[in-house]
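Note that one protein chain is taken out, while the other chains of the complex remain in position.
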Amino acid sequence: MLITNKFAVRVYYEDTDAGGIVYYANYLKFFERARTEWLRQLGIHQSFFLAQQRAFVVTNVAMENLASAKLDDLLEIHSSIAQIKRASLLFEQQLVNQQQVLLCRASIKVASINLATGKPCAIPTPILGALPSVS
Amino acid sequence: MLITNKFAVRVYYEDTDAGGIVYYANYLKFFERARTEWLRQLGIHQSFFLAQQRAFVVTNVAMENLASAKLDDLLEIHSSIAQIKRASLLFEQQLVNQQQVLLCRASIKVASINLATGKPCAIPTPILGALPSVS
Amino acid sequence: MLITNKFAVRVYYEDTDAGGIVYYANYLKFFERARTEWLRQLGIHQSFFLAQQRAFVVTNVAMENLASAKLDDLLEIHSSIAQIKRASLLFEQQLVNQQQVLLCRASIKVASINLATGKPCAIPTPILGALPSVS
Partner (left out) sequence: MLITNKFAVRVYYEDTDAGGIVYYANYLKFFERARTEWLRQLGIHQSFFLAQQRAFVVTNVAMENLASAKLDDLLEIHSSIAQIKRASLLFEQQLVNQQQVLLCRASIKVASINLATGKPCAIPTPILGALPSVS
């Protein structure tokens, strides 16, 4: 069973492009905000790990854009963790608008790395302990 | 007397740069989010005017950066309207962090324009009527 | 045989984040710059089609991030078109740094849409005619 989280994002001019829609790469920023706030709810502050030169970096993205978000839209992101490994997490995330239209879905793998070396490292124990178990 | 508004912004990785601080031009995005939500509270949805090819554009910025915001900071923006003219508004905005340190202050003038022509046009009456009076 | 194109991108502070590396979603902007300039070399100016309410939008991304780009890096993007369909193009793109280290590879599908309706439409004939044939 997947543990899920919901997070709201408002669309501003900064997010849109001349096509009159949200610039698609910005969906990835929205997804990251949702992951970050979910971790914060679990007691995990990424700045704490950054100070130790450790961070999560996105290593794999598979995203499908089905429809477009527009200025002033109030979007909702549904996130779940599909896989927890020693040094990586796999998130499944969906973006829907206020009419519950699915705009985008993405599988995003984040790896725990040591920023000084750029190498993968085990997810810090306090984070692993705080994560919901995935079964 | 100035009418003021408060708006909160969280700092994410997307907002920061390699100096370990928020990339300063992003403060202008934060200020715009605050202005937008303030207008929304007053019943003004900018997408409604965009559909009529009318928009507010920033014509003048005077900003002073005093200290840096960092990852995970929860910032607060204090906004006021210093001047209301036929085709422009002058906002005074300040950005403070969770320790109440003033990070940035800016005077931002936005003009009402017709996007089809690029020319200034009177601020739409529903917007003028909704704005707090400045005296 | 794939037709390929090369395009150079310099990394500025705006592209980086507090991890000291390029914020990964910005790779997608770099890839789009490369596709845009390739099309321009073929005589295709996207603003011409935008004026007719037609645009390419990214519908699918599969990206793998292998290593990080840093401030001041001079990156090179190698692009090829793997598939040309009536209303979509599939690009394969790679990002390498000045030491020829492969940082990122992505498959990016762009669809031709009518911005007024949001629906797919045939790629405009002048564009199809200008594209290299893929065999």
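Note that the chains take the letters A, B and C in the order they are written out, and that residue 1 is the start of every chain.
We take it that a contact is a pair of C-beta atoms (placed from the backbone, for glycine too) under 8 Å apart; a residue touches a chain by one contact, two chains touch by 3 or more.
None of these values were measured; they are calculated from a predicted model.
Although it is not drawn, the missing chain touches A, B, C when the whole complex is taken into account. Among the residues B:L50, B:L71, B:L95 or B:I123, only B:L50 touches the chain that is left out of the figure. The chain not displayed touches chain B at residues 18-21, 24-26, 28-29, 32, 50, 55, 57-68, 115, 118. In the full complex, chain C touches the hidden chain at residues 10, 12-14, 29, 32-33, 36-37, 40, 45-47, 50, 70-72. Across the interface with the omitted chain, chain A contributes residues 13-14, 16-21, 23, 25, 70-71.
Please note the rule applied: only the chains that are shown with their structure count from here on.
Taken as a graph of touching chains, this assembly is complete, with every chain in contact with every other.
Copies chain A and chain B of the same chain sequence form an interface built mainly from equivalent positions, shared numbers / all numbers used being over half.
Rounded to whole angstrom, the centroid-to-centroid distance between chain A and chain C, based on C-alpha atoms, equals 23 Å. Centre-to-centre separation of chain B and chain C, using mean CA positions: 32 Å. Chain A and chain B have Cα centroids lying 27 Å from one another. Counting only residues that touch two or more partner chains, chain B has 13-14, 70-71.
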